[in-house]
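What you see is the complex with one protein chain gone and the rest in place.
Then we have chain A:
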Amino acid sequence: MPKGEFRPMTADSLPLNKSGKIVEILSSPLKINLLELGFLPGIQISLRYQAPSGGPMAFLMEETLLALRKSEAALIRVELI
């Protein structure tokens, strides 16, 4: 992929052990909850664990492991690094 281009994707489709940089948090009643936890544009997250059958996902953000439901991760737009 040429430099400067990225595929727009949300964190729930991030491949395991891959990192993404947060572009924006999509509008939802949960947006504020994500922001107050520190899911802010520019922050880097990586998918570390995935519960089976569409269960929750665990992202590493800076030093902390955070568990999110798939539907919650789908609110985080990221660009794959």
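Note that in this section a contact is a pair of C-beta atoms (placed from the backbone, for glycine too) under 8 Å apart; a residue touches a chain by one contact, two chains touch by 3 or more; residues count from 1.
Note that in this section contacts and distances are computed from a predicted model.
Asks: According to UniProt, what is the chain that's been left out of this complex called? Choose from "Protein-export membrane protein SecF", "Spermidine/putrescine import ATP-binding protein PotA", "Ferrous iron transport protein B" or "ABC transporter permease".
Replies: Options "Protein-export membrane protein SecF", "Spermidine/putrescine import ATP-binding protein PotA", "Ferrous iron transport protein B" or "ABC transporter permease" narrow down to "Ferrous iron transport protein B" for the missing chain.
Asks: In the whole complex, what residues of chain A lie against the chain that is missing from view?
Replies: Touching the missing chain: residues 29-38, 40, 48-56, 58, 63-69, 72.
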